[in-house]
Structure formats: C-alpha cells, structure tokens
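Right, chain A next:
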Amino acid sequence: MSANSINLISGRTIQQGVAMEGGKEKDKYHKACGIIEMDNEDFKKLDIMKNTNVSVTSSYGSVVVKAIETTQGPHPGVAFIPMGPWANSVVSDETYSTGMPTFKGTPVFIKAAPDERVLKMIELMRYNCWGEKQ
Partner candidate 1 sequence: MADEYIIRNGQVYDPKQGIKGDVMDICINNGKIVSKVSKKAKEVDATGKTVMAGAVEIHAHVAGPKVNEGRNYRPEDKLFTCRATGANTHMEAGFSIPTTFRTGYNYARMGYTTVMEAAMPPIYARHVHEEIKDTPIVDQGAFPVFGNNWFVFEYLKNKEDANVNAYIAWLLHVTKGYAIKIVNPGGSEAWGWGKNCDTIHDPVPYFDITPAEIMSGLMKANEQLGLPHSIHVHTNNLGNPGNYETTLDTFRLAEGVKTNNKFGREQVFHHTHVQFHSYGGDNWGNFESKAKDVMNYVNQNKNITIDLGCVTLDETTTMTADGPFEHHLTELNHLKWANVDVELETSSGIVPYVYNPDIKVCAIQWAIGLELGLLAKDPMRTFITTDHPNAGPFTRYPRVFGWLMDQKYRNERLSTFKYSEKVNDATSLGSLDREITLYELAQMTRAGPAKALGLTDMCGGLAPGMDANVAIYNINADSLDGASIEKAFSAADQVFKCGTLVVDNNDIITETDKRTLWVDVKVPDNKQVERDVVMKFLKYYSMNLANYEVSDHFVPHPYVIEVDAT
Partner candidate 2 sequence: MTRTITDVVCPFCGTLCDDLIVTVSEDGKKLLDVENACAIGAEKFLHTQASDRVTRPRKIQEDGSSVEVSYDEAIEYTAQLLVNAKKPLMYGWSSTSCEAQSVGSEIAEQVGAIIDNTAAVCHGTTLVAVQNVGIPSCTLGEVKNRADRIIFWGCNPAHAHPRHMSRYSIFPRGYFTGKGHKNRKLIVVDPRTTDTSSLADVHLQVEQGADYELLQALRAAVRGQELTGDIIAGVPKEKVYEAADLLKSGRFGVIFFGMGVTQSLGKDHNIDAAIMLTKDLNEYTKFSIIAMRGHYNVTGSGQVLGWQFGFPYSVDLSRGFARYNPGETGSIELLKRKEADAIVVLGSDPGAHFPVRCVREIANLPSVCIDPHITPTSEICKLHVPVAFVGIEVGGNCYRMDNVPIDSRKVIEPPEGMMTDEEFLRAVNTRVSELKAA
C-alpha cells in the first residue's frame, strides 16, 4: 500500500439491500451503490470535496463513484464502496488459490473527477463488458 493509496473494502448496507430488492436497474440502487464512503481525513489528504465524483482505480479496473462522508467511521486510510457492480469494477480478483476474491482489502487510488458521471447500472455493465461508452 503506497502512501497515496487507500485500502478499499466493500460490503452490505441497508440502503444497498433495500435498493437491491427494489430493482437493481433503478435509481435507488445507483444512488445506494455508486458511492464511496471516505473518512474526513482522507478527503483532506487527497484534496477531494465531499459529495463530488471521484475516479477510483486499482490494478483491476477503474470506476467513477460519488464520494460521501463516511456514515460508519472514523476509519482513516480505509474507504468503503457498498457491494455491487461499482465496487466490483475495482476490487481485487486475486483469490490466492482459495477461490475467494479479495473483496476487502484492495489498494486503490482515488482522484477527484467532478466532471465525470457515475454510470447507471446498465451503462456500467455494458461499459465494463463491451467497452461501450454512452
């Protein structure tokens, strides 16, 4: 983990669960999962404004999500994207022969990206799978 990278974890939230059951193609899901929860200290360190979009990049991929202040912190150095296709665009697929990807503990770089859009679910899938840009 280099000095500027953040440790990314992903997991459940109630909002993600409710939105998921309501239909993953809907806005609610996009709002619940197309986000990254960051610690206040990291907002400062990385010079990112709260509630703006950021690009999150790892050796496995890249995704644009909205950076919000953590709801379950503090956790400086750690960021959280709710489980879903946005998180999994960057999460480590290394299983170290256990069969289990490393959903918790992927080093990522987070950069301000205020002019980029958080793709909606179907857009994101089509972009990730077939390189389709909207």
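How were these candidates chosen? In short, all candidates are chains of the complex that A comes from, given by their letters.
A few notes on this one:
Going forward, a residue touches a chain if its C-beta (ideal position, glycine included) is under 8 Å from a C-beta of that chain, and two chains touch if they have at least 3 such contacts; residues count from 1.
In this text, all values refer to a predicted model and were calculated from it rather than measured experimentally.
Candidates 1 or 2 all come from the same complex, and the one touching chain A there is 2. Interface residues of chain A, counted against candidate 2 in their complex, comprise 7, 9, 11-14, 17-18, 20-25, 60-61, 70, 72-75, 78, 80, 83-85, 88-93, 95-105, 121-122, 124-126, 128-130.
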